[in-house]
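Removed from the display is one protein chain of the complex; every other protein chain stays in position.
Entry: subunit A
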Amino acid sequence: MARHLGLEQLATLAEAAGAFLGPVKSAKFVVDEERGDSVLVGSAPRLLERLELGATGRLLAEAVRAQHAAHGVATGTLLCLAGAWSRAAQECLQLGVPVSALVALMNEGLGACLDAVDALRLPVRLSCRHMRGPRPLPAAHAPVAWVPGLPWSDRGLDSGSREPPVPCAPRTDVGAREGTALAHSRHFRGSQGPHPGSAAPSTQGCHDLGQLVGALSRGDPGSMWLAGTALWLLDQSESLQPGSCPGPPTLDLTRVLTCYLPGPPEAASYVCPGYATVLPAAQAPLVSALQGRPLRAVLLEGDLTESYRHPGLHPPASRMCTVLGGGPGPEEEEEEAAWAERVLGVLGGLQVHLVLVQGRVCPGLREVCAAAGQLVLDSVPRDALWALAEATGAQPVAYAWQLSELCVGAGVCLAVLGEGVRGLIVSVGVNGVRLVTAVLTCPAEALMQAREDRFWASARRLQQALGERSVFPGGGAVELLCLSQLQALAEMPPDPPARRPGLQLHAPAVLGGLARGWHSFLAAALSRRSPFPSELEAATRVQRLLQAAVSSGAPDAYILRECRTPHVYDLVTPKLEAWRRALDLVLLVLQTDAEVVVGTAHVRATQGAQAQVLL
């Protein structure tokens, strides 16, 4: 059997990009030799988007991109499995397994594993009781008022609690103390630690936000703590909405924004309600004048410049218009000044203090407005505009001349959160706004992108665990069950008619190859933890665990029992989808026998000799 070039490329690429597996990630430098710049990347999608790839590589990148877009996590899993499986497929081909048998058996094996791991699902039941306390809350805990200044100070999440959350086990007294059930501080800090003996076994699922956040943090407790805080803050403002139904909590990521702050250490990151941004220090006097009193704000969806027109409108070019009568047309600068005056008139007439603009702002206008005591913020994200519109009843418009009293939102607060290298960090919020901003700090600017990616990965993880209302026990439990399942399947076919005659002959080789995928995943994941320094040792340990699970007779029960102790959770659908995508990718490449370069009409066989044929 000839070598399969596609599978070889896939294996090599996937293994190179698979170094981002597991909680301990090593960043990589991507150097562009032509331009001489280099980028530090910390995740597989970021790496792949920087590389120039061939056809197979692009399929790999597409699979990773799709997984990242759909779930935001588990791309490392995808790459690790795709690499191991393409190696396994190659070996099977060399053993003479026909492609169709390989495809059928691999699909059968994965299908069986997907069915088997369903038994390991743990429910996540965070009821509103754990998230929301009955009102009225003690004054010190009341999250009702918008408090300018330190958003933490009297929210229970006191500034001292900025250390990462410690996973805490559910406590027996959760239900007993109804009055303070909100007790977010307890959940987030968990400083008391689990009561010995009272911890419910994790087989019964997760009932506690603190526990969930801790168990999902995957070596990045800081980001997960931020995500948990965002969830809690959003849940607080949700509970203020009239007619809000206390369903199970969900994390709506369109209501979470990020704001970079280079300089301070990572631990200084925090989450604040409302929209936070960095303003140049020159605006400080204006900000301090506006701070601490209810403000009137308007929201503009386009640019605030004279030449802005909404998309889809093409004003006629001036050369096409001949003006009859009158003197020469006004100069451009005059026109702009006249326009600025009109805008200022509109804003003044409505007694606006704050203008939030989605696009750019004409610099001249910004100065004029500042002189009139109006603060103009540009590049405000669309989600921020809409969340503020929803909370204040203001209506976002495209042009300043559309503004009317109906478009003004009242009661908006401006607060200074701190001072950074680049200026003031301010937040814009309003009572009950369903919007939070994670202010991400990072000492090295090169790591900023990775910092943000990590935050979003944590937020996506929390969002999906809540959305699915179930998790898997982590730490390799699921993979171990798959291994035992495959072992059973290879030895004992389901029922004879389920498999085509002839397939059984190849089953041990193919299913063994499939098992290698999870084996190498487990070994790689374990070897990155401190007690197992080498991959070899990790592999031995995996083998031992597998033997124990199989010989116990009921692997799923054994694994659930064994994996109870460390509180680590994995997501369900993202993980299973990553498996499926990895196998799809390998099978797609496996079944491909030719690469047709179109346009220039080249046909190149990827399998065997490189033959080029012109049609």
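Everything that follows uses one rule, which is that a contact is a pair of C-beta atoms (placed from the backbone, for glycine too) under 8 Å apart; a residue touches a chain by one contact, two chains touch by 3 or more; residues count from 1.
Just so we're on the same page, contacts and distances are computed from a predicted model.
Chemist: If you had to name the missing chain as UniProt does, which of "Elongator complex protein 6", "NEDD8-conjugating enzyme UBC12", "Molecular chaperone MKKS" or "Centromere protein M" would it be?
Modeler: "Molecular chaperone MKKS"
Chemist: Where the complex has a chain not shown, which of A:16, A:40, A:66 or A:346 is the residue touching it?
Modeler: A:66
Chemist: Using the document's definition of touch, tell me which of A:265, A:280, A:312 or A:553 contacts the absent chain.
Modeler: A:312
Chemist: Which residue, A:58, A:121, A:422 or A:541, contacts the hidden chain when the whole complex is considered?
Modeler: Residue touching the absent chain, from the options given: A:58.
Chemist: Identify the residues of subunit A touching the omitted chain, counting contacts across the whole complex.
Modeler: Subunit A touches the missing chain through residues 6, 52-53, 55-56, 58-59, 62-63, 65-66, 69-70, 96, 98-101, 103, 107, 111, 254, 301, 310-316, 319-327, 386, 389-390, 395, 397-399, 402, 406, 497, 500-503, 505, 577, 580-581, 584, 587-588, 591-603, 606, 613-615.
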